[in-house]
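Note that this complex is displayed minus one protein chain, with the remaining chains in position.
== subunit A ==
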Amino acid sequence: MDHQTLVFSSVFPVLSLSHTTPTPVATPDLGFTAPGTSFGSPYIPRQAELHDNTQHRGVKRTIAWSCATRFLSLDKVVPAVPRILHRTREVEDALVYLLAGEGRVEDGARNGEEGLVEWYTNECRLHFANNVRPVLEELWRDEVKIGLSWDVLDESQRVLEQVQNVYLEPFNEHVLPFLQSGANSTIRPSRPSRPPRPMRPTRRDEDGAAGHASWKFRRDMHALFAHCVAPQRFSKTLSYVLYDAGCRLFRIHTRQDGVQPSAPPEDITEFRQRMTALLQGLERVGLGGENAQKAFAHAMNKLLDSFINSHFLKVDWYSKKSVVPQLKLWIRDGFCPLVELVLECLRCEQSSVLPTEVTSWQEMALGRLGRVRVDNLFDFVINWDKSLGAFLDIKDYLKVAGAKQHLTSSFSQQVSRRLLHPGATTTYILNVYISIVRAFHELEPKGVLLERVARPIRRYLKEREDTARIIISSLLTDLSHETGSKFSSNSELSYEIASEMAKPLANLGQEADEELNWNDMNWQPLPQDASPDYKKSKVEDVIWFLLTLWERDDFINELKNILGDHLLRCQDPEYEKEIRLLELIKMRLGDNNLQACEVMLRDVLDSKRINASIHTATITSPPTQAFFTPEQQSRNPQTPDGRHPRTPQPRRPAQASSHLAPSTPAAALPGPTLNAQILSSFFWPLLRDDDFRVPAEISALQTQYGTNFTRIKGMRKLRWMNALGSGSITLSFADRTEDFDNLTPWQVSVVHAFQPQPGEQHIAAKHTKSGEGISRNVSQLEDMLDMDESLVRQAAAFWVGKSVLRETGSDTYAVIETLPTSDKKSKADEDAAAAAAELAAVEAAQQPTAVRSQQDLLNEKKDVYAAFIIGMLTAQGNMPVKRILMMMRMMVVGGFPFGEEEVGGLLLEMEGEGKVIGFGGDVWGVKK
């Protein structure tokens, strides 16, 4: 042992160096050692100045020490049961001498002498380190596997308990009594330094010194134990074990650790006993305490989550009730008793649970449940109102602090991820929005939350072009007649909106001011997160939310376009839904600026009356004023009217001279009836007016109608819009007769053109072999009808699809006068018909609606604009887009209703054609 080691160990005692082994009995001859030195310890003072008395005491003490330590030293092998030692007289004397008598050492090893208690503690330490620790370290060396946690803990606990017993037994038997008696005999100052350890009650009945020694010994032992089981690993394992115990006790099915619960339910009582035993054992060997409590807290934390996930995640879809009350019950009757049990086992100071704690746990659980619910909120919204139960849960959750913020942010995220992307159709978004409105109304009737949550959706909906169209056309859809199929197949209509519309009108009149209604016993203040100027909208039904998506004027413009289109197609002669919609909008949005819509509605309603009176005028040929009602007279007395109209010659349509003489002997038949819708064009949106020639009989009827109209209404003229309207016809072939209803005018016109012309009767007479009648090609038809090629083709495709025409060559069509009988031929016809029908359907879908959009207008006038731009750029040099736009707005005849974007598009197109060139930075010039 070199000098350096000695110096070091004198400052920091090294156990193996300072600890003495019991002196062998065979070498008791202490007298021969140098004066002042003892045989045993290297720390026995070697000062020469120790006088005789001290030396004598030293010798005596050394002998006693030797005897006592020999008696107390531990066997290498840990016995299963603490061995019972029988003290001899000699040993007892030595113990008394060392512990209570003169050889006693005050705390802090005076003069380097070692107290017996410390020695024994060190002895235990060394023994533990040499004999027990390797075993435990083996157990705890690696991460403890989940499946083995229980065993490892059990084993450690068993080993430690056994060792502890072995260590404690001699201490309790042979050390403590003497300490006690020593303390009794000598008056010692009580030890104020003893730290109060209320958590671990030691033997309070013993007096201070012995109690302190005992407590200290235990503490040292426990520190030793705790040190040898890796603390992190231990608390993790314990935490897991407790979690596992909780899971088993509460039969949790979905666990975080991925362990599948054993199929047959275990015996809970037995299991509970096992857990209790383990915990108590751990507490005994000092592994309880704060660490264990921390581990327990972790376990409970996880347990709460798992339990909620396992038992309460399931939404009550059927009875639509909240699960919160059950959850609270469980906390009170299931969770708390477990906590109490564990705390009891761990000997915590306060092992009963306070009511406030129960409440706070319930809140905690509610918060967790709420979070889980909120994470799935979007799904609940979609499944509204089956998911009412979930919403009731969330409603409870909203009372938790911070819940609203969480809900808002989480839901906004879900919405932006799952709803507001290009893949979702507008109808779908609208439907979800409606669900949101309904669901959040349930969550918070005051609507503050809804407003916050819905903002991004509203913004997004506003950006979509087809939103207004879908809303309005859905509002106009009849729910009862067009059942189901229409909504599923056609994504342009929202069933939700339609059904909302079908509900009776909310009683709008009654609510004066809810806030001032003193009799309202259900009144509630606004939520605290409402902004100071928050005003709840008076009507909160879904339609209101939809109608207020836009600025009022924008919406009404859109409404005008859609309503116009709709009215022209509408089959309902009473226009009930349209009237209702208009009333509804008037009620919601006020009735100014709705003039155009009202006029449109009035036009279609009046048209019926005008029709009737003109028919009367036409049929009863003699001049009569029956159609001129007194009411009209009084209303517009100033209008010059046809008081004495010249008797119109009843011109039968068939006799009208025209380039397409119909072969129908119209004189014999009553002839077609012409019903017209007379529009006040100023108030209608721009309508399609592709011009073409309608069948002669129709144009004759139209002329006559127009004349009559002018006579009745004075100073007013009609302009026929042939692209709009509908017709129904009967086709008689050589072998069959077919009826067609609801055809577009151009379809009728095209098929009408296939009738034999005056010079073609002979062709019609002799049918070709294949049963084909007259054939015409596309350009012929264009000439005959003055019709656009695209319309001709579309109509031809339609008729091919109906097996009326057959395409005999490229662009040439012939009438199928007799349907072929041979299978092969009919098969080919069928195929062609199917293909053509499909084509016609696609083309019809592409056809613009009756109302012309801005885009159509731009396309139509593109050439004019292009010419204007080129002229301008040539004359004035290169220009930026803004300037071009400004010039066009000022100079183009008829105004230029478009913006910069359209001009840019136009310029790009022209660049593609090589007419202009972009210089970058929005400057454009003519290409030289």
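Keep this in mind: a contact is a pair of C-beta atoms (placed from the backbone, for glycine too) under 8 Å apart; a residue touches a chain by one contact, two chains touch by 3 or more; residues count from 1.
Everything that follows uses one rule, which is that contacts and distances are computed from a predicted model.
J.: One chain isn't displayed here; going by UniProt, is it "SUI1 domain-containing protein", "RING/U-box", "Flap endonuclease 1" or "Intraflagellar transport 20"?
T.: UniProt lists the chain left out of the view as "RING/U-box".
J.: For the chain that's not shown, point to the residue among A:711, A:776 or A:802 touching it.
T.: The one listed residue touching the chain not shown is A:711.
J.: Sort through A:336, A:724, A:792 or A:836 and give me the one touching the missing partner chain.
T.: Checking each option in A:336, A:724, A:792 or A:836, the one touching the absent chain turns out to be A:724.
J.: Can you tell me which of A:751, A:792 or A:881 touches the chain that was removed from the display?
T.: The one listed residue touching the chain not shown is A:751.
J.: Tell me where the left-out chain touches subunit A, residue by residue.
T.: 568, 595, 598-599, 602, 632, 635-646, 662-664, 669, 672-684, 687, 695, 697-698, 701-702, 705-707, 709-711, 713-722, 724-734, 739, 745, 748, 751-752, 754-755, 764, 773-774, 804, 815, 817
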